[in-house]
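Note that one protein chain is taken out, while the other chains of the complex remain in position.
Per-chain residue numbering starts at 1, and chain names A and B are given in the order in which the chains are listed.
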Amino acid sequence: MKITCIVLVLLLLAGCWDQRLLKNARLIYSVAIDLKDDGKLFSSVTIRSVQESGGGQGGSVPVNDYLSATGNTPRQMRQNMDSKLSGEFEASKNRMILLGEKLSYQDIYPILDIFYRDPKSSLGASVAIVDGKADEITRMKQKDEVLIGEYVFTLLKSGERDTYIPKQNVQTICPILFDPGRDLALPYIYKSHSEIPTVGIKGLALMENHQYSGVYLNKTESSLMLLMSNQKGKIARFTKKVKPSEKNRISQYITIDVLDEKAKLQIQKTASGKIRVHVPLQLKVEAIEYPIDHLIDKKTVLALNKKLSGILTKDANRTLNKMQKANSDTLGIGRELMAYHPDLWNKTDWEKDYPEIDLSAKVTVNIVDHGIIN
Amino acid sequence: MKSRKKWSQHLYKTPQDRPISATSSLSDNVDYLQRSCFYTDDLITRNLPYNNNKAMILYLVSLSDVEKIQKAIVEPLLLLKNCSVEEAVPVNFKKTNNLVEAEFALNAGQCLLVSEGSETIYIIDTYIPVKRAIEEPGNEQVIRGSHEGFVEHMQTNLHMIRKRINHPNFTVRQFIVGRLTNTKISVLYINKLAKDELIEEIERRIRSISSDSIQTPGFIEEFIEDTPFSPFPQVLNTERPDRVAANLLDGKAAILMEGSPTVLIAPATFFSLYQSPDDYNTRSLVGSFFRLIRLASFIIAILVPAFYISLISFHYEVIPIDMIFSVKSGLTNVPFPPLIEAAFMQITLELLKEAGIRLPRPIAPTIGIVGGLVIGNAVVQANLVSNIMIVVVAITAISSFVVPSNEMSTVLRILGFPFMIAAATFGFIGIVFALMLLLMHLCKLESFGSPYFAPFAPINWKDIKDTIIRVPRWKMNTRPKDAHPSIEKNEYYSREWKNNDKQK
């Protein structure tokens, strides 16, 4: 009883030492970081705030405030920004980290360190590399009616759904960053400079260790790469020219939707001591657009399967080629070697040997479904 | 010290005091009795000569049935000659020659017949109870099932319980406590089912009550409960005979008091306060669902305001991104810290509730109007409170009213405050510690030797079937262990017919 009293008194006497009121916080939604020509970092953020539309009853409209600062380190930039801001700079609900292309040619871990180190920071944020300057995207503040941070975030989410980019956040890229047997592929986005500026996904930027290799995969290649590493999102679609003989241009094409993918790395050691990796990829697909019809005919289907397999195998090998050129092992072949062929791994210098290995793919397409008409 | 003893000697008479034997003189006896009542004005004396002997009857007109006295005492004795009182009087009576006993009987509504030349005083039962009609108790209503409730007359209450348990082992033990009020209380239990130690303990505690007045069962509760400073009620209060009967059948004991419809049941456990007779009148699936809802209400009522406070003043990163901005926009214009904001709303709600009970019925509707203003849009528009806080407080209030026991519901609302303070000073950590303290307290509590937080602490999987959920009756083969009943088996093969069906 006495103890209960003491505890209560203590609680009452105690201040609220660690109190951080939500009321005073200015919540950052997205951060863009660029490298300036003088070598300093330049960062801009969007802060979401609410504009009262008057009368109290009418509800309120969210708006983005733009804020920027330069500094030598991300933490210094935060400090500089905080000094320009009423209320407290609060990055714990940050959803987007956009890295400028120029910056990403450097080691990106030091940029992200601040996010990993602070217990309050949100590790659920997405990371993307921007073609050009990242600041240009934050500067838009708003894309049509949608706030820019949200816009890019949902853009990436739908990219994950469509198997253009892997499901990633700041936390999940960390194990890959530190894995000698695997490399990272970050979403590569762009802002178009047309009359109506748009922001879109360009593909996947291939990382060589901690920095951008300068090579990126386009959307088809990204999808194939993800399928080969068994990372299909909800939907994976390809539109391919299968009947060049048709007069009608639309009829030349078929669109397929991957229902199920199966890929397995096959690692072999050739007689000459070289490592040979083969990636057989089996796809079960549904034809979702094919104006010529007759998909009930077994022969037609087999012919289409063969045609599609050929086209996609070519695409897949091109993808692998690019990855080797970029020295970016996004499939995790090195990790596979480490786990199942440790003797082989110990003998290789993966950094050097990876572009040299014999890497090939074979895609087998099997149309199993064709919608509600034949 | 000395004077106090003297005073108490004069005031605290009991029927067990040193007997004063009656004399054979009628006037002496009557004189003593009148003197002992200080010539109170409702004491009626009347000469009633019979058998050619002078005699007198005395009774308190406020407690005795005058008509009965006329019909059953006066008329037979006047009409009949040459017969004894035993033959003439058709109602129950008792003989004594102890004036002290006679004096107490007089005060209990009995009629005394004193005759010249005899030391024997007849105590004739003429007590007339004033009863109200049996109604459903307003604070414990059910949808289905019995709508009877206890009244202020103990015999009627006993009747209502006895008619539910027709068994010779059903036992009533009467006690008289309160040296001034001489209140009759009875302890009810089912012999051989209730553990002997439990009954002995209850009787021991009742016997040690030395207060001079017992006005409500609350007095008894406070005298006999284990931990008086705990916020949790350790004795179950009810006005429903079916609830009492059900608890007696679990091997518990009930304490009835003359003059109050509230019955105490001991031992109580935390979960017995969450059981309602309604649970057994609905299907078991539905009953289980409502049990779970009620338990959730316990958690909601004490935790939600605290959780909200710690969210907006410590850990707002926990709020999902889609929600945080709407929470933030509501907060922007509120000048007070969250704790003050919440406490303000909670206290306002308590005021409203208290006012609602006390307000005379004709002006009661005003409280609804005023309440709607205070807990509603006006207070948000005045920027005193954020709109989410209104929602939080409303949810808390509703949750606390869900509990079937009114005592528990008040406890819940009070417990919310320390939790809010803990949340405002230490955030989640404060809540966790407050919660641990609460749990430790619950684990520590014991009611008449049985753990209060059973079947959770100590864990007893078997008893979960009638606490957080309610399994069908035919699954409850054993009684709950919390009262340590002497016989555990309860039911056996009530659905044997089903097996028989299959064999055919």
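FYI, a residue touches a chain if its C-beta (ideal position, glycine included) is under 8 Å from a C-beta of that chain, and two chains touch if they have at least 3 such contacts.
Throughout what follows, contacts and distances are computed from a predicted model.
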item	value
Chain excluded from display, named as in UniProt, from "Cytochrome c-type biogenesis protein CcmE", "PadR family transcriptional regulator", "HprK-related kinase B" or "GerAB/ArcD/ProY family transporter"	"GerAB/ArcD/ProY family transporter"
Among A:Leu21, A:Val63, A:Leu123 or A:Val215, the residue in touch with the chain that has been omitted	A:Leu123
Option touching the unshown chain, where A:Gln142, A:Asn169, A:Gln282 or A:Ser360 are the choices	A:Asn169
Subunit B residues touching the omitted chain (full complex)	315, 317-322, 426-433, 436-437, 439-441, 443-444, 451, 453, 456-459
Contact set of subunit A toward the excluded chain (per top definition)	3-4, 6-7, 10, 14, 17-18, 116, 119, 122-124, 169-172, 174-180, 182, 332, 335-336, 338-340, 342
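Going forward, only the chains that are shown with their structure count from here on.
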item	value
Where subunit A and subunit B are represented by their mean Cα positions, the distance between them in whole Å	66
Touching residues (chain side subunit B, partner subunit A) in the complex	229, 311-314, 316-317, 319, 321, 324-325, 327-329, 331-332, 334, 337-338, 381, 418, 421-422, 424-427, 430, 437
Subunit B-facing residues of subunit A, complex	1, 4, 7-8, 11-12, 14-16, 18-23, 25, 27, 48, 50, 56, 60, 62, 92-93, 95, 120, 122
